[in-house]
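Omission of a single protein chain aside, the complex is shown with its protein chains in their original locations.
Chain lettering (A and B) follows the sequence in which the chains are written, and residue indices restart at 1 in each chain.
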Amino acid sequence: MSSVIINEVRPGFYLDSVALMRYSKSIAGLDGVEEAAMMMASPSNRQIMFDAGLLNDVSAGAEGGDLIIGIRACDANTAEAARAEANLILDQPTTSGQGETWRPKSIRAAVKASPDANLALISVAGDFAAAEARKSLRRGLHVMMFSDNVSIADELSLKQEARELGLLVMGPDCGTAIINGTPLAFANVVPKGGIGVIGASGTGTQEITCLIAQGGGGISQALGVGGRDLKDEIGGITTLMALDALDADPDTRHIVLISKPPAKAVADKVVARIGASKKTFTVCFIGATDWDLPANARFASSLKTASEHALGGKALFANFNANAIAKPASAAKVCGLFSGGTLCAEVQTLFINAGLTVMSNAAIPGVDALSENSTAHTIIDLGSDEYTQGRPHPMIDPSVRDQALATAMADPSVGIVLVDVVIGYGAHEDPAGHLVASLGASLSGSTLVIASVTGTDGDPQGRLSQISKLETAGILVAPSNADAAELALACLKLAG
Amino acid sequence: MDNNKTADLISKPLNVVNIGLEGFANELKQQDVSTIHVDWSPPAGGDPKIADLLSKLGT
Partner (left out) sequence: MELIEKANQEALSRMLAADPVLIDVIPASEAIPNLKSHMILHAGPPVAWENMCGPMQGAIAGIAKFEGWADSLEDAFEKAAAGAFDFHPNHHFDAVGPMTGMTTISQPLMVVENRKFGNKAYCALNEGLGKVMRFGGNDDSVLERLAWLRDDFGPAFGKALRSGDGIPLKHLVARGLTMGDEMHQRNVACSGLILRELAPALARTSTDNEELAKILAFIGGNDQFFLNVAMAMGKAIMDPVRGIEGSSVVTAMCRNGTDFGIRVSGTGDQWFTAPVEMPEGLYFPGYTEADANPDMGDSTIVETIGLGGFAMGAAPAVAGFVGAGAASDAGNFTRTMSEITTGENPEWTIPAMDYLGVPTGIDIRMVLDTGLAPTINTGIAHKEPGVGQVGAGVVRAPMKCFEQALIAFAESVGVK
């Protein structure tokens, strides 16, 4: 069967050649069409169409200002259909006018486009984070480095450069900050108020800011410094800058400092800086039992106590009575599975203070490293590196905890499974729902599950609605992480 | 520290350049915080030698 050529001339119809090439391509792509072109009838275009076998007598009289539609197809019907389609396109040439929105590929371009930018939030892979932070500083941005796996040498040089420039580097591995009421990365919606928080720990800052909110207080700023800022190598550069800033901030009345116990020399500098301030402080070094502090500062060994100090000594959740809701544990061992590192540390502190033997993959002083066949209570930080290499953090993807939960629930030596549920910006959209679904039928067994929810009702997930999901499923819910630990202890005690 | 600009950070409206997880940028935009997201990719397509040179040469 031979091909059919159809020509049509549209006199005086002008379209740009680029537009015509695009339309030609779509007609040539129709089923059964061998070749198609729409071109202005200039001599050179006519030659091109002739060479392509697209011209017949119909277009012989076409002149430069005319448009030729040339179609070669397998049969007449197909050719006619293609011609109709071509005319349709020509008469309604506008496609979507919606251009893709431009997105900068570099910090340089972003700052150019947004000259009032004042903070870079960096969460790229650790290998690249320091370079991006350096670029941000050179463009005058303060930096919050959510990224981890940044070398301590890079951290030091970044913080030194930042200090020269008067800029703050929060992090690396800074999960949480609240600046001017805006939660950044993993953070919660809390009211504005007079309490400033400086945290080397993300979940520690989350728990304290949420507990303060539940106690009726508010937060002026929550600045993260990164987990290593108070080590000797870094020397507390960011902590000291944050202290200066909050000390000078008229909206900050009281300052809470949260960290693991710092290096001695760094602690001395920080404590001296605190002593030089006219404001009052709460210092919470999780894992330490006490610390020598100046008169304007009080020590707290747990996040809950720190929150109470910050609230001026107000007791939190006075109506909560662990003994009243405790049930006897079916076996002697507690297995804690935490997504928040500092929540994990707080439970360890409370357990060893109660005289229990504890082991952990993220052991605080006085706690053993993990070992097989030990009868010690096991308190695991699922956010630590060995669980998150190449995987999302359990606060983003709670399924990281699923396997460990199933194992613990099936272990006859475990009587209590203790967990945290962290909500807020950055976190999973429904961690309580996920936890309940993951536990499934194991919830009807004899193992007790105890949880607390770190968050507020202002958070997208809603604290009360998360608690209600847990309670409906038969999980015992305490109002704070520390209270959850107390509840576990009460359940152990009931079991004798 | 006379030049500590942290006071500026905590007293002026937050205006964020987000590099990395886009979810952070989306959450900030939901809260009406001025945010520009960088469509980032590893420098030099991830070639460590070139990336190292770039960091020394500065951009």
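Simple rule for what comes next: contacts are C-beta pairs under 8 Å (C-beta built on N, C-alpha and C of every residue); 3 or more make two chains touch, one makes a residue touch a chain.
These numbers were taken from a predicted model, which means no experiment stands behind them.
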Contact with the hidden chain (one of A:70, A:455 or A:479): A:70
Touching residue (missing chain; options A:6, A:49, A:124 or A:271): A:49
Option from A:28, A:316 or A:408 whose C-beta touches the chain left out: A:28
Contact partner of the left-out chain, one of A:104, A:183, A:217 or A:398: A:104
Absent chain, residues of chain A that touch it: 16, 18-19, 21-22, 24-25, 28, 35-37, 39, 44, 47-49, 51-54, 70, 95-100, 102, 104-106, 108-109, 112
Touch list for chain B against the chain that is not drawn: 41-45, 47, 49-50, 53-54, 56-59
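Everything below uses one rule, namely that only the chains that are shown with their structure count from here on.
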List of chain B residues in touch with chain A within their complex: 1, 3-21, 23-25, 27-28, 31, 33-34, 36-43, 48, 51, 54-55, 58-59
Touch list for chain A against partner chain B, complex: 103-111, 113-114, 116-125, 127-128, 130-132, 134-136, 138, 141-142, 146-147, 163, 165-168, 179-180, 182-185, 220-221, 223, 241-242, 244-246, 248-249, 425-426
